[in-house]
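As you look at this complex, bear in mind that one protein chain is not there, while each of the others sits in place.
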Amino acid sequence: MSSSLESVLDTVRLIDPDGSPVPPDRYPSDRYAIPADADLVARYRSMVLGRRINDQASALTRQGRLAVYPSSHGQEACQVAAAAALRPGDWLFPTYRDTVAVMERGVDPVEILTWLKGDRHCAYDPLEHHVAPQTTPLATQLLHAVGVAHAGRLQGQDVVAMALCGDGATSEGDFHEALNFAAVFRAPVVFLVQNNKYAISVPLSRQTAAPSLAHKGVGYGVPAVLVDGNDVAALDAVLREAVAHAAAGGRPVLVEADTYRVQAHTNADDPTRYRTEAEVEEWRPRDPIARLRTYLRARGALDDAQEATITAEAEALAATVRDGVSHGPAPDPDDLFEHVFSAMTPQLRAQRDLLREELVAEGADR
Amino acid sequence: MSSSLESVLDTVRLIDPDGSPVPPDRYPSDRYAIPADADLVARYRSMVLGRRINDQASALTRQGRLAVYPSSHGQEACQVAAAAALRPGDWLFPTYRDTVAVMERGVDPVEILTWLKGDRHCAYDPLEHHVAPQTTPLATQLLHAVGVAHAGRLQGQDVVAMALCGDGATSEGDFHEALNFAAVFRAPVVFLVQNNKYAISVPLSRQTAAPSLAHKGVGYGVPAVLVDGNDVAALDAVLREAVAHAAAGGRPVLVEADTYRVQAHTNADDPTRYRTEAEVEEWRPRDPIARLRTYLRARGALDDAQEATITAEAEALAATVRDGVSHGPAPDPDDLFEHVFSAMTPQLRAQRDLLREELVAEGADR
Amino acid sequence: MTKMTMVGALNAALRDAMVEDPRVVVFGEDVGPLGGVFRVTDGLTAEFGEDRCFDTPLAESGIVGMAIGMAMNGMRPVVEMQFDAFAYPAFEQVASHLAKIGNRTHGKVRLPVVVRIPYGGGIGGVEHHCDSSEAYYAHTPGLTVVTPATNEDAYGLLRAAIAGSDPVIFFEPKKQYFTKEEVDVTADVPPIGRAVVRREGTDATLIAYGPAVPVALAAAEQAQREGRSLAVVDVRSIVPFDDATVTAAVRATGRAVVVAEAQGFASVASEIVARVTEQCFHHLAAPVRRVTGFDIPFPPPKLERHHLPSVNRILDTVDELQWDES
Partner (left out) sequence: MTKMTMVGALNAALRDAMVEDPRVVVFGEDVGPLGGVFRVTDGLTAEFGEDRCFDTPLAESGIVGMAIGMAMNGMRPVVEMQFDAFAYPAFEQVASHLAKIGNRTHGKVRLPVVVRIPYGGGIGGVEHHCDSSEAYYAHTPGLTVVTPATNEDAYGLLRAAIAGSDPVIFFEPKKQYFTKEEVDVTADVPPIGRAVVRREGTDATLIAYGPAVPVALAAAEQAQREGRSLAVVDVRSIVPFDDATVTAAVRATGRAVVVAEAQGFASVASEIVARVTEQCFHHLAAPVRRVTGFDIPFPPPKLERHHLPSVNRILDTVDELQWDES
């Protein structure tokens, strides 16, 4: 695999919003080819499952089972492609919005959602899955990704880190430091910016005056690619290439996915305050799932039976998640103290004992 | 003045290192013209004075009169041009290394050096001179420059901020945030990076993998210009244009000056540990003062009498500085408490009184 | 007198300050058309325009750094940090510049900047949304640090903070944001640096601030029913600290408990214990005790009630104040 990936600042798109394939002579680079049908069917399935989980989780917030849910509804192409592009030992660095990507990496969705249920901060094992905790402080995780990748290089591992962030997060200093460290240390990191046009209420025009976020790669000497973030075929091609490039040359790549947050920031948000329904309507026909479905159906690669199977799978998964999130034991108050240090300090032991006594007394009171 | 300044990523140079003028058809942009002789003679004088102050201050550290001095010896072209490009109401945001630029803005050199003498943190009045305190925490002052410029725009002032930093400082998150804020808010700031190739011991190759620091402008939508930092004529042309552009369109500009730190980082540094004398020797023939002198002498714009006057002025100034730095009253211990808040808190008053009592007792002991 | 939420009181304070003084500008993340994630800046962009209340790129160091520059050039920025933990990226700008430029320049450059930080727990928020970070700022010389416990103080202290000449870190107890209370916006603006006795009492004194004040008051109420009379002092202004009011209250009862949500180690509560003890030692019948958060990262929502100071924990601690001369 060559390591001379070029910056592609014209949007890479392999399937048009109406589902028809883009003729290869209109691709902005000849590096890319449309993925095989089997791969795309797999992505289709993952997107349908992802969409179902997104919508299920949003429903669970309305029922008070989850405190909050930042949905990636409409961004499932990015979610699925980001995870699918990784090889077994590779690492994923997700944000709060990347539930579906984490799920696609093999983590149990109930475990993923536990932090939003309020039981604990991160319920899955990051080392087992090579998936970092979903990170809230914006852009901070990008540096962790650089560290994992650099440590991988130093220790002779063949490992790539896929680091996710949003358009808003690109304004943080840590974004800059991460891109720059990765470039200087030749750390194999793929930075995927899901440019969904909003940071809560703040539109892209308040984040940057550059023509695209991918342009930022230039200042770091990092090849950058702009891709249609609702075209999973394009994402698949670009991200696989990026991972291969990073793995081969030990060099970072910046990928900007042009997408849109069709729903609210989270269930707590009220988007009518800052954007029009008309704007949102413009994006609906570009839905990633409908687009791929049309493409696959037209090619005869997806039939009614397959669709029915996938829908059934999605429903079963949603039921499992609904059930898993709604039940389960209450967290143990000892958890508060148990993990702060690898060995509990005398001070924390005393605090734990105080709480235990209080709880005993409370129990006695009842 | 047009506001469509283009990025110029080929180095702007108007006078060659050997002092001969570059033929205008070799300029990388036709926006620039060589400054008039009178202007260049003024720059020459300032550079000679600046060099003398640099060397005087370094000498004062050896004599223990100054604790430390970060010299801009060899970077005087940047120093002088940065200040000279500003119009009366404009602001300068200097670093620890920019003594000569501050001096060129009209601040008394003894006042400037007071912080290195150890008497107080900043002795000049920033508001009187529109010169911010020389800033040590790297890149932080760039954001203050954006704030001053943005507030200027909001208040209808015709004011540009010139913000200085080094190559190392471009790696800090604050550099990123400052460039981005300036671009998004269209704040009239000229960012001048003096790329002297080192951040203490760390070479440029450890700061960036991009072809130049000016390339960083691309990611912010900020026009960027690369200029020979030892050619005061080029700096003068580029920085005046940048100030005019910023003032006219209310838009930032990024200028990278290609220069070299020919001396140690400060007197406390030992550069033999991280670079060869041969490397330094390569830069000596590019000295900004010698270059301009050759140019002006060849044109007959500078004669022996003028040179003698300038030398005498420089010596007189050096004597004043030597004298001013060596004498003067000891700082008042009350200063410790007086300025922390605009009105002293009861707690600080008590602490001040304690110290006063101690000092009385100490005096009584002697 | 009008009944309003704390959010409403803060919003009114911003609006009134902006009307009175054209140098006041408000900016931060989502403070424009959205009106802030808590709606504290609701309607300000519509009323005063984009130049007076605006969204910034998503970068807290940038926000504070730009505010410093704007203050250098004559304006009075009021900036919002969206949540407590998201002020940390601005820490260098706050600690190395905002707090120190006045001192650095011998008062030539004063920075009338207000940094508003919604803080504390009790809202079921996930990690990074519930920190009590006041100690970081209170420990940094040059910063005024205040926190209202009532809606009227929210209005008054914010007006005072904006009107002053120095940087103020303004901590808003977010769990009280939507509680309604009577507010007299025409009342005198409380001077910064004054604590207030919220409840008189004779047996022991509870010293609290911000979100701990209502809990302390509830504890005093409960104690009353159990036959013990507790005074409650609301510190209000952490820096400068009102030693006179606090020590007078402690001396009067001879016993004291400091209540605060933040983890206790090297905290504002530690400081209060230390200075009260220094100043009231021979009036004390028992050591001054603390009820604070545990020394742990803020817990997940389902466990936060165990972490936060509760009426019971306060009363248990009061019980331990050696009433029988043990």
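Here are a few things to note about the model shown:
First chain written, first letter: the chains are A, B and C, and each begins at residue 1.
Following the convention adopted for this analysis, a contact is a pair of C-beta atoms (placed from the backbone, for glycine too) under 8 Å apart; a residue touches a chain by one contact, two chains touch by 3 or more.
Small disclaimer: the values here were computed from a predicted structure and weren't measured.
Partners of the chain left out, restricted to shown chains and counted across the full complex, are A, B, C. Among A:13, A:144, A:206 or A:286, the one in contact with the hidden chain is A:144. Set against the missing chain, the residues A:174, A:241 or A:256 yield one that touches it, A:174. Set against the missing chain, the residues B:172, B:231, B:256 or B:287 yield one that touches it, B:172. Taking the complete complex into account, A:122 is the one of A:122, A:280 or A:301 that touches the chain left out. Per the touch definition above, the residue from B:191, B:220, B:260 or B:337 contacting the chain not shown is B:337.
In the full complex, chain C contacts the hidden chain through residues 61, 85, 88-89, 91-92, 95-96, 99-100, 103-104, 127-128, 135-136, 138-139, 141-142, 239, 241, 262-263, 265-271, 273-275, 277-278, 281, 284, 286-290, 294-297. In the full complex, the hidden chain is touched by chain B at residues 67-68, 115-121, 136-138, 168-169, 171-174, 199-202, 206-208, 268-270, 273-274, 330-331, 333, 335-337, 340, 347-348, 351, 355, 358-359, 362.
Against the chain not displayed here, chain A makes contact via residues 91, 120-122, 125-128, 132-133, 137, 140, 142-152, 154-155, 157, 159, 161, 173-174, 176-178, 180-181, 184, 335, 338-342, 345-347.
What we mean here is this: only the chains that are shown with their structure count from here on.
When chain centres are set by their Cα atoms, the one at the greatest distance from chain B is A. Averaging C-alpha coordinates per chain places the centre of chain B 40 Å away from that of chain C. Averaged C-alpha coordinates put the centre of chain A at 36 Å from the centre of chain C. Averaged C-alpha coordinates give centres for chain A and chain B that are 44 Å from one another.
For chain A, the set of residues touching two or more other chains reads 171-174, 206-208.
In chain C, the residues touching two or more other chains are 56-57, 59, 61-62, 89.
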